[in-house]
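First, the structure itself, so that you have it in front of you.
Every protein chain of the complex appears in place save one, which is left out.
By letter and in written order, the chains are A, B and C; residue numbering begins at 1 in each of them.
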Amino acid sequence: MAGLEVQIGDLKFKNPVTTASGTFGYGTEYKDFIDLGALGGIFVKGTTLEPRQGNDYPRMAETPSGMLNAVGLQNKGVDYFINHLYPEIKDYDTNIIVNVSGSTIEDYVTTAEKLADLDKMPAIELNISCPNVKEGGMSFGVSCESAAKVTRAVRDVFPKTLIVKLSPNVTSISEIALAVEGAGADSVSLVNTFLGMAIDIESKKPKLSTITGGLSGPCIKPIAVRMVWEVYNTVKIPIIGMGGISNWQDAIEFILAGSTAIQVGTYNFIDPTASVKIIEGIEEYLDRHRITSVTDLVGQMRI
Amino acid sequence: MAGLEVQIGDLKFKNPVTTASGTFGYGTEYKDFIDLGALGGIFVKGTTLEPRQGNDYPRMAETPSGMLNAVGLQNKGVDYFINHLYPEIKDYDTNIIVNVSGSTIEDYVTTAEKLADLDKMPAIELNISCPNVKEGGMSFGVSCESAAKVTRAVRDVFPKTLIVKLSPNVTSISEIALAVEGAGADSVSLVNTFLGMAIDIESKKPKLSTITGGLSGPCIKPIAVRMVWEVYNTVKIPIIGMGGISNWQDAIEFILAGSTAIQVGTYNFIDPTASVKIIEGIEEYLDRHRITSVTDLVGQMRI
Amino acid sequence: MKVLDFIVCSNEPLNDQNHLIKVVPANNEPMPEMFPGQFVQILVKNSPNVFLRRPVSINNVDLANNELWLLVKRVGEGTEKICKSSTGDIMNLIFPLGNSFTIPEEKCTTLLIGGGVGTAPMLFLGKKLSEKGYNVNFLLGGRTASDILQITDFEKYGNVYCTTEDGSFGEIGFVTDHTILQNNKFDFIYTCGPKPMMVAVAKYAVSKGIECEASLENLMACGFGACLCCIEKTVRGNICTCTEGPVFNIKELTWLD
Partner (left out) sequence: MKVLDFIVCSNEPLNDQNHLIKVVPANNEPMPEMFPGQFVQILVKNSPNVFLRRPVSINNVDLANNELWLLVKRVGEGTEKICKSSTGDIMNLIFPLGNSFTIPEEKCTTLLIGGGVGTAPMLFLGKKLSEKGYNVNFLLGGRTASDILQITDFEKYGNVYCTTEDGSFGEIGFVTDHTILQNNKFDFIYTCGPKPMMVAVAKYAVSKGIECEASLENLMACGFGACLCCIEKTVRGNICTCTEGPVFNIKELTWLD
């Protein structure tokens, strides 16, 4: 049986399959469907310093092989998380990683500081790439300077594993990756959603209350795989790849392109058991190809 | 019956439906399927100064709701076009527009100069956004300076309608649009393909000989519509919108987002009659909504 | 909540748009307990354009036959495919989802108002209420006679009143025009249907001081609380329709503000 363990920063994952922030709630939403302890990790919902009501309805539109969302980081704030959600989830037998968002660098820093104190919170994922909030969010992720600045600021206060989640809405994602690596990130995760929109042609109104929103799902997979490959050829820190993964074949594709671990996002909505099926599929593939450790597959596309 | 005429620069189109470069050959490939004279225009295959063999096989991979291509501008060069292809197609009862590519500014300029002399060639589309060639191509389209520079250089030698085709692989497509507007473009067309890739997990090899290629088809539509909307809110010149259009509903969506005309690309492969069906569908929609001219719909999304 | 394969055991067109589809668990295991107002998320296979599951109310649970009933109206490609399923087809469901209608503590007189395919959850609700000894009255609305569905099923569990916009069946007009609303007294109203109808019902209920619950059909991506796409703006802020709804007491809603 092939070894599935991978390491990101100081953090060991029992396998490379984790679930993407904003698509897996706090894990509890899925406990009827799967054994959460089977997962490599869970990236919980984007968390901000202050509570956020998110955007108005409608927040969702279906698109060819994907969907647009405009949730806008609805969450009850980091203090509520620490006091009410963390106690419930901290003993899951998997890595729980909070996805941290903010409008200012101070937001990110304060939130990270608060989370750093939690025993069972070994890592955070810095979301500098959310397209669904007016201020901050994605704007940090689209320039090297601001991406590096917010990473450095959080790095200074957060001693555990720091993952920075990159926006795909840029000319060169590898430059941004290089900038956050230089600023001390232990890992980059990519991609967040693509900025998109859809119009209801009969009412002539945008399908999302915010006009534009984030595109996710299988439709974005070819672009996401390319970005992982570009970043893999640019930085040394491990990559957590995602974007449209819906089965083990997709997961292997992201690993071959250079992902040390992967996240399953939107597809959880269609098959809430997808993540555990992917773990099994990866294992069988490795055995069939006589690969003893999944780490031997990372970036091993043949060119 | 609603008016379908639109105008781009000095050029009148009998309707807003045209076909995208590289997906419609020189028109002749489709003459068994449709009356070419019914189209608003035909953007013929990307043409370069010198003949090009294009990239090696395989050049194509199917993806969720789309495809990747790595054709790499295979064409017999502008002189062959002028001497052998132009005479065959110049008398079609529609606008024939050549898509011009190059590796250097001189390439673009010389090619444009040669085409400027052709009587029945009222416009060119400058392709500064092809992801499938090693030099030039997309690199011109990803910075404002180089996009403006090549546009200006061609503008100086090409007195007819000049359309510049933008790359979506950028942080801000509206900045690029603004730059080429400033440099004298009469219109911008968008989007070209998104840089993507796919890996065959059994052979571990990339599915394209060039590793990365251009993603097109319905999968990209939400991003393309958003880009049209952004550019519409930035520039004054008319926009020719495209990206995943497969039916009249999609065409209306692009028009509402700000497209004066649209191009049908990849979907021609699936339904070679798609473009004429789209013309009919637009007409019925306009009549049903009592809109007297399609130009009254451009950018009229309700917000 | 479960993800489970069902087998379609019958698919009966009730009119040109609506189908009654009965399914049984593929493994034939007993179904978990379900409550009126809850819904399922149907996986739509074989469609190039449908990516997400489609939410559909539980129309009835037939424990004797271990059958789940779904009443589905064709409105787009997803429901089209669902309505095309044949006997023997596999249908994958996530279920049961959502909260459910409140059963009042005291036995009382209830009015269940459904418009169009919004009558779907009312059958299961009426059945439960009648089994528990409540006085059950159904008020079903449609544009024309053929829109009034499952009437013989409804008649098993209570009095049935109808309105059609063209007067071809029952009283003419909208449900809120029906004379029983003037003539009879109700303690609890439940409603499901097009939003304008539910708003009119809510106004009526408020004006009469009657408790009222409405079942919402917000757009959903997941259906089980993971995506936060289905929110309804309530007096308590943005709330998930799929977990804290689809049934809301109208006092919670901001419709009448």
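Just so we're on the same page, a contact is a pair of C-beta atoms (placed from the backbone, for glycine too) under 8 Å apart; a residue touches a chain by one contact, two chains touch by 3 or more.
Keep in mind the model is a prediction, meaning the values are calculated, not measured.
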Study note, to complete from the structure: Output for the hidden chain's shown neighbours is B, C
Study note, to complete from the structure: Given B:Gly66, B:Gly102, B:Gly141 or B:Gly258, the residue that touches the chain left out of view is B:Gly66
Check your understanding: Touching the left-out chain: which of A:Thr19, A:Thr47 or A:Ser65?
Key -> A:Ser65
Practice item. Write the list of chain C residues that the hidden chain touches. Key: 45-48, 50-51
Practice item. State which residues belonging to chain B touch the missing partner chain. Key: 22-25, 29-30, 32-33, 45, 53-54, 56-67, 69, 71, 74, 217-218, 266, 268-273
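Definition applied: only the chains that are shown with their structure count from here on.
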Exercise for review: Give the chain pair that accounts for the most C-beta pairs in contact.
Suggested key: A-B
Point to revise | Per-chain CA centroid nearest to the all-protein CA mean | key: A
Practice item. Averaged over CA atoms, how far is the centre of chain A from the centre of chain B? Could you give it in whole Å? Key: 34
Study note, to complete from the structure: Where chain C touches two or more other chains simultaneously, the residues are 48
Revision key, fill the gap. Note: chain A residues in touch with at least two other chains are 61, 63-66, 217-218
